[in-house]
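Every protein chain except one is present and positioned as in the full complex.
Going by the order they are written in, the chains are A, B and C; count residues from 1 in each one.
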Amino acid sequence: MSGNHTGRLFVVSTFGESHGPAIGCTIDGCPPGVPLDAATIQADLDRRRPGTSRYVTQRRETDEVEILSGVFEGVTTGTPIGLLIRNTDARSRDYSDIARRYRPGHADASYDAKYGIRDYRGGGRSSARETATRVAAGAVARQMLARDYGVTLQGCLTQIGGITAGQMDWSAVPENPFFFPDPDRVEEIEEYLQSLRKSGDSIGARVHVEAHGLPAGWGEPVFDRLDADLARALMSINAVKGVEIGAGFASVEQRGSEHRDERTPEGFLSNNAGGVLGGISSGQPLTADIALKPTSSILIPGQSVDADGQPVEVVTKGRHDPCVGIRAAPIAEAMVALVLADHALRHRAQNPERDPRRS
Amino acid sequence: MSGNHTGRLFVVSTFGESHGPAIGCTIDGCPPGVPLDAATIQADLDRRRPGTSRYVTQRRETDEVEILSGVFEGVTTGTPIGLLIRNTDARSRDYSDIARRYRPGHADASYDAKYGIRDYRGGGRSSARETATRVAAGAVARQMLARDYGVTLQGCLTQIGGITAGQMDWSAVPENPFFFPDPDRVEEIEEYLQSLRKSGDSIGARVHVEAHGLPAGWGEPVFDRLDADLARALMSINAVKGVEIGAGFASVEQRGSEHRDERTPEGFLSNNAGGVLGGISSGQPLTADIALKPTSSILIPGQSVDADGQPVEVVTKGRHDPCVGIRAAPIAEAMVALVLADHALRHRAQNPERDPRRS
Amino acid sequence: MSGNHTGRLFVVSTFGESHGPAIGCTIDGCPPGVPLDAATIQADLDRRRPGTSRYVTQRRETDEVEILSGVFEGVTTGTPIGLLIRNTDARSRDYSDIARRYRPGHADASYDAKYGIRDYRGGGRSSARETATRVAAGAVARQMLARDYGVTLQGCLTQIGGITAGQMDWSAVPENPFFFPDPDRVEEIEEYLQSLRKSGDSIGARVHVEAHGLPAGWGEPVFDRLDADLARALMSINAVKGVEIGAGFASVEQRGSEHRDERTPEGFLSNNAGGVLGGISSGQPLTADIALKPTSSILIPGQSVDADGQPVEVVTKGRHDPCVGIRAAPIAEAMVALVLADHALRHRAQNPERDPRRS
Partner (left out) sequence: MSGNHTGRLFVVSTFGESHGPAIGCTIDGCPPGVPLDAATIQADLDRRRPGTSRYVTQRRETDEVEILSGVFEGVTTGTPIGLLIRNTDARSRDYSDIARRYRPGHADASYDAKYGIRDYRGGGRSSARETATRVAAGAVARQMLARDYGVTLQGCLTQIGGITAGQMDWSAVPENPFFFPDPDRVEEIEEYLQSLRKSGDSIGARVHVEAHGLPAGWGEPVFDRLDADLARALMSINAVKGVEIGAGFASVEQRGSEHRDERTPEGFLSNNAGGVLGGISSGQPLTADIALKPTSSILIPGQSVDADGQPVEVVTKGRHDPCVGIRAAPIAEAMVALVLADHALRHRAQNPERDPRRS
């Protein structure tokens, strides 16, 4: 299968450009009987949707999802679930002057090197708009994971530039426009983003994701490790430059006696592993962190070249996020959900006796 | 395909346990005409081989590779390349007391949760021994990449615990037992590892990999991004807990005006992207870093449980590396080579006009 | 990937039920630059469309295709091509009485055994309506095959019940409602189908497909033989019970000296191989035949059981084809085109020096 598919049994394929008529996805392999309606998917889409605060892109997309197949009388049927989202606010005029000028830090030049043709009206498949379809697919995966295993997922922004969350108050996350778990620093972020906008610049971010309730036994020991598939899924999100599982890069300076998670009959004493040992879930919560680069769509002129290799100075107008991390948590949750759903099915295929599925 | 395969067109599958008769792999999809003999593969295997210095495990494996198929008169034929490595020093007695005692930080318990059965004589498929077959397969990928594109790869240890390389002197790497690029700190590392051994503990590490010469255009925009597939490949190496491409987690605190790699007709002015933009290679060198956790096989007793859930104290004897990062660079290079070989073939399948293959 | 996808590099996934809002497909991996517009796809769809003569189902579907993505300024861009066909004449009332009564010869019972749930308003994914999306995807494959290799495909009905074509006059095929190559027997077929309708019965058929212009070298020697992948593709068409390549079952009674296709510098002297030797195309035309069973949707009552295992007598009303073979040629051509497109890309990935692509 080609590069717009992911998963082996719970397979998602997406299509659509930011400036075409529609984007969409197909979920193939979802078990039958999972409760699903458009409203459930819409709830996740709304968390990722642009235009919800002044801190994100002002593109106005309703992101209204239509279920085209695979659902009958409120539950999935086991056949492919087709989802469609029409594009309603694709203003291509903002982009027309950059058809042949490669924006620094963008995929324009690598896209041209690959395909030799490009829908220059927008980022095409490189646009973050594509991630709406991932969130929609992730919503289906979450429904399945919740029904069969009681697995739940949550994510939040934990760092924006130099501002780091000093506490993990999950109740605060939906209460501020940054999905930030430390309410004491929300004002600081607001001020920081205001000044950033004035300077026409952007900033990087760190997002944290957790999954709770997953049983021990998901994943495989070699190439298809659970953590390896999570790393791929998370690194495939636009702007992600780093992925950590559990202690991540902090492991470099840890001793074995410190890192290994000791265990008593009452449970583990720590979670440096982030819930995965030897590529297989350990029964602890899964934890992952991602680093998102600052968007390259900024108002500060930058040196680049055009399609003929001539030097140009590029300013990226249009409607862009000053920090793509702000809307990234639902996407990261969705990608983790897709990986977990796939491994859940794979595990029960090979090891049905050890499948703790709820009856 | 199941979890012991990787790649879509340049497909590698591995088999074998640390304490069985042999390990091996099959490389399916390699183009014909690539020069290949056992000596070439052996050279890479020897860099990963145990027992080469007193700082690594003393298990004595010759790791001698036999080519079973796919090569005729010194070149590949396009048919599957079967490689076999016999195990010669599998002392299972060291492990017998831990058959039912889950070692903290190991895959023992998650393995049992998954399969309900385990070859307790060793780590089974979780053993780092399996990585020998990856290095062998990687050697084949490197031959193809060199012949068709002039791509070369190199890797080294850049941090061990708190000791970080202050310079990147690649010529120093093969000259010390740690594959460390800063010769001024080799003595410090030696002393540190001596003291670590005395305390019976282990330490984490950071390994850096680079690929040079790859053209712009490899990779895809959505799920099968080049960086996503690299993240999966690198995270699938034993003990890896984090992966960075280019600036990695440093991106979190970078501004857009700093991170984006500006460009002139003479080339890029920086490489924060690590050679990948929008999931597609940009023509710059590819750079990646990985965090390796300290091995959990240490002499310091740790709390755990046995297969019945009863509390036990575990000491892991046997012959283990105090720092798994020391032998990890060849493995990381191999995994990067496998990903690049696969994407090279995929790119030329879809976009043959933009394939810069050497004639 | 799950069961609604086909192909490795030229990947098609389909979704949609016969009685839902829409059906559709995604083509992932199509090379860029291939001329494509809705009219080209529509032409193939119209050949398969129901309601075009009194000898096929009277369901009235316009089968109007909308291109949602992957095409820009009249050519493909290399990104996924999303195609959508709205259902406009889904009369579910005809089916309501059979929700729990398993029609003999239908997939009703096996569907329930598999999923435990079924959209009883129609055949769901088992409906021949799904094949419209295959024809649409096949049209894209044909465009690519024509542009890059000059490959063309054609198909026709060669037998319907006991009436066999006595000649292969391809010019006659589009001139009669049966796509039959022997104009001398068209009247006989008309009369036969009239009498069949009166009796409320149906009849089987044989369809022949050919591809011309494909080069030697496509396919692989073992599992992914070109003929094996063709067999899978053709057998996956609704109602197909047998597949032959070249001489097919006639080979059973042939001697080696008769079957082997001798060859001179001027070309092959026969084509018993049907264009494939050792799983790899030989450079001769590809020929395949399929057997289609008579549809089980007939007016003659048949014994069956209901979902509770109780005996029932079933009559299938609704609007059905008396001979599904009549509309099957475009579907068979499409499936062959998809296999050829996939193997064309695979061959040039591994063996670019031997790719005879047109410059």
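Operating definition for what follows: a residue touches a chain if its C-beta (ideal position, glycine included) is under 8 Å from a C-beta of that chain, and two chains touch if they have at least 3 such contacts.
All values reported here derive from a predicted model rather than from experimental measurement.
Touch with the chain that is not drawn comes from one residue among C:T62, C:Q154 or C:S251, which is C:S251. Among the residues C:P35, C:G150, C:G166 or C:G278, only C:G278 touches the chain that is left out of the figure.
Here the missing chain is touched by one residue of B:G7, B:G155 or B:P322, and it is B:G7.
Residue C:A228 is the one among C:A38, C:A228 or C:A307 that touches the chain missing from this view.
Within the set C:Y111, C:Y149 or C:F179, the residue that contacts the chain not displayed is C:Y111.
Contact residues of subunit A toward the unshown chain are 8-9, 29-32, 78-79, 221, 345-346, 348-352, 355, 357.
Where subunit C meets the omitted chain, the residues involved are 1-6, 8, 14, 102, 104-107, 109-111, 113-116, 123-126, 130, 159, 161-162, 196, 201-206, 215-225, 227-236, 238, 240-265, 269, 272-274, 276-283, 291-298, 300, 302-305, 309-311, 346-347, 350-351, 353-354. Even with one chain removed from view, subunit B keeps its contact list with that chain: residues 1-5, 7-11, 13-17, 20-24, 26, 28-29, 32-33, 66, 68-70, 72, 75, 77-82, 84, 114-119, 124-125.
To be clear about the criterion, only the chains that are shown with their structure count from here on.
The rotation relating subunit B to subunit C, fitted on Cα atoms, comes to 180°, given as a multiple of 5. Where the sister copies subunit A and subunit C meet, the same residue numbers recur on both sides for over half of the interface positions.
Between the Cα centres of subunit B and subunit C there is a gap of 45 Å.
Put simply, the C-alpha centre of subunit A and that of subunit C have 38 angstrom between them.
Annotation for subunit A: residues touching 2 or more other chains are 1-5, 8, 14, 114-116, 124-125.
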